[in-house]
Structures are given as structure tokens and as C-alpha cells.
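All protein chains but one are shown in place.
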Amino acid sequence: MMTFGSLTEAYSQNVSGKWINELGSMLVIDSIRADHTIQGRYLSSSGVDGKIFPLFGFINKIESGNIGISFTVHWGEYGSITSWTGYLSSNDADPYIKTMWHLVRPQEENEWERIITNSSTFRPKVP
Amino acid sequence: MMTFGSLTEAYSQNVSGKWINELGSMLVIDSIRADHTIQGRYLSSSGVDGKIFPLFGFINKIESGNIGISFTVHWGEYGSITSWTGYLSSNDADPYIKTMWHLVRPQEENEWERIITNSSTFRPKVP
Amino acid sequence: MMTFGSLTEAYSQNVSGKWINELGSMLVIDSIRADHTIQGRYLSSSGVDGKIFPLFGFINKIESGNIGISFTVHWGEYGSITSWTGYLSSNDADPYIKTMWHLVRPQEENEWERIITNSSTFRPKVP
Partner (left out) sequence: MMTFGSLTEAYSQNVSGKWINELGSMLVIDSIRADHTIQGRYLSSSGVDGKIFPLFGFINKIESGNIGISFTVHWGEYGSITSWTGYLSSNDADPYIKTMWHLVRPQEENEWERIITNSSTFRPKVP
């Protein structure tokens, strides 16, 4: 899709793998393609009965900045969708992905109750 | 990807097509697939020199609720990514897609300046 | 509190009065003080049984920009708090206050369900 620049293997290595957030949910980034798309899986610690969901996302990186990242999970029969948007920290000694997210629950009757927000900080899963 | 239920043609017709937001940006939803993914294009009214960007997203819909929608644009050489998350109004006489969005600008030096937010309401483009 | 500059009467006139949002909720700004604090009332169209709540907020304005505004409502026995943050449009012919808000519901058991977000655009109430 995007071909304005190639991602070095190093960037891919920085982002790929297993990450855990404050509430114990796990983000797995399986692959980053040359078109800057991400494939992976998400295992939420709450609300979806321990099921694993596929995720789809993007990364972006230009010369002078950090890595931006976004990914989305479609919660299937639960009826909702969550989009995370954030960045990879530039500190190699303490890598983390800081994200803000929006979760839409379209089945809520009141419009003002449909969108939930919060942040998640993902750190590498210790094997 | 998801196969928990098939989307009727009606849902697809409700969402497909051209939509305009308050600031004049255009959302084009070209197709909705059986796996609930969305393909389309985005033409921002500001900040990216009039270029058109591909978008990728999801819709979700269960029996008792409205249509949830999420889509993401990777701004290529501009270095940023935006994710929109929202829902389709249930009022057929005045259809709109109400979204909240996060835009990450990873090249900002200060972490606290990297994520911008706002809302966009998209209404059908009058031919 | 703040005394870095005096608000002209004109600014105060721009913001004071009755405003209505898309969902029919009413914002009433009763007074703006020299210390840039706002006193007013909020009448929500949903969720609080038609009761009127006091609000407290701030405005800020420097030479080269528009008026920024923030206000907060404590929903008393409903247990929640909402903070709106936004700006007054610079178009005198079509004045509006565009806000983003966070609503905290601390009684939700799951942390990730406690904060709701959305936007509200307030326009002058036609008498």
C-alpha cells in the first residue's frame, strides 16, 4: 500500500513479539510487512472469556521521529471494536508502547454511553 | 477472519459510499467484505496537500444494536496515523457516522504532545 | 487567581448565556470573573432525571488565539463527574463551542469501563 520508504529489519525487531499491559492483556505482533501493516493477536484479560482475537494495524516511522503504531480488534459476537493509537518509546533500555484507545459499543441505547476510552502501556513479556 | 454472522446487503448499503465531515474531509467506503473488513479512501481537507489515502477498517453489528465502525489511515511520509472509532446513527432519515479519533504524531519530542483527539461526524455526500 | 490579563467585556459577552448541544442538553454560563473562572448550570437531556447541576470552569484567551474553555459538572448522587474541554469558534456568524469530554463512573467494577468520552458542540439557544 505505502511504499515511501522501507522499514529496516531493526524497526521490525523492535515492535514484533509479545507485550503485556497494566491489566494483564497480551498484545502479540506476529509480522510487519513492507507496506507497514501489522498482523497479530490480542488476548484481553477481561470481558471476552479468554478468547484470542486477530488484530490488524499500521506502523509509521520517518527519519526524525519515533515509531507510531495503531491497531484494531473486532470483538466479533461481543459487538464492539477497539482501536489503539500510540507510539513506541525511544528508550531502548525500557521499551514500551504507549497507546490511547477508543472502544465503541454500538448496542448501547444512549449515544453518549457508546464510546469508552483509556490508555494502555505495553511492555515486553518476560519469557 | 470473523465469520460469526453474515452481514446483510442492507447493512453494506447503509455504510458504503461517500461521506463528508464538518471540516470538509471526505470518507469513501468502497467495499465491505464478508469478514467485516472495510476498504476505502480518505481525502483530508487539511494538512496533507490534497492527497488521497487508502483506509482500512472494520464494522460490527449484532442483533440488538447499531452498526459500529472503525477505520485507520496511515499518512505515509507525513509520519502520523489516525484511527476513527464510532457508530452509524440508527435514524434512517438523517444518517450519520459519529466518530472519535486519535492521531499520533510520533515525531513530537515531548510525549505529552504526541496524541491529538477530536470527533468527526460524517454525513452522506450530496451528489 | 490568574491576573495576567483582563478579559474584555466583549469576550465575556461572547461566551455568556444559554447554549444547546446536539442531544438537547443545555449549558448556561452565568458569569465570567476577572480571574477567568466560569460559573453556570448544566441541564442534561439524558441520565439525570431532568435535574439542573451547577458547573464550574475556566476560560483562557491570549492575543493571537481563540477562546479556550473548560467546565466540570459533579453529578452528585449519581456518583460521576464530567469534564468538558474545548474552544469557541472564531466565526462570529456561526458561533459554537466545540468540546471533548471525559465522564468518569468510578463505581464500574472494571477499570477499563470507567471512563466514557465523546464530543459536544454547543450553539446559542434561540429564544
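Order as written gives the chain letters A, B and C; numbering starts at 1 within each chain.
As a working rule, contacts are C-beta pairs under 8 Å (C-beta built on N, C-alpha and C of every residue); 3 or more make two chains touch, one makes a residue touch a chain.
These numbers come from a predicted model, not from an experiment.
Peer 1: Out of C:Val28, C:Leu43 or C:Met100, point to the residue that touches the absent chain in the complete complex.
Peer 2: Result: among the candidates, C:Met100 touches the missing chain.
Peer 1: Given the contact definition stated above, which residue among A:Ile29, A:Met100 or A:Ile115 touches the chain not shown here?
Peer 2: Selected residue, touching the omitted chain: A:Met100.
Peer 1: Of the residues in subunit A, which ones touch the absent chain?
Peer 2: Touch set of subunit A with respect to the missing chain: 100, 117-119.
Peer 1: Just the residue numbers, please: which parts of subunit B touch the chain that's not shown?
Peer 2: So the residues of subunit B touching the missing chain come out as 23, 46-47, 102-103, 110-118.
Peer 1: Taking the full complex into account, what residues of subunit C touch the chain not shown?
Peer 2: Within subunit C, the residues that touch the unshown chain are 1-2, 4-5, 36-37, 54, 56-62, 64-70, 72, 74-88, 98, 100-108, 111, 114-115, 117.
Convention: only the chains that are shown with their structure count from here on.
Peer 1: Roughly how far is subunit A from subunit C, going centre to centre by Cα mean, in whole Å?
Peer 2: 32
Peer 1: Just curious, how far off is subunit C from subunit B if you go by their C-alpha centres, in Å?
Peer 2: 27
Peer 1: Taking each chain's centre as the mean of its CA atoms, how far is subunit A from subunit B in angstrom?
Peer 2: Inter-chain centre distance comes to 17 Å.
Peer 1: Of all the residues in subunit A, which ones touch at least 2 other chains?
Peer 2: If we look for residues of subunit A contacting two or more partner chains, we find 102-103, 111, 114-115, 117.
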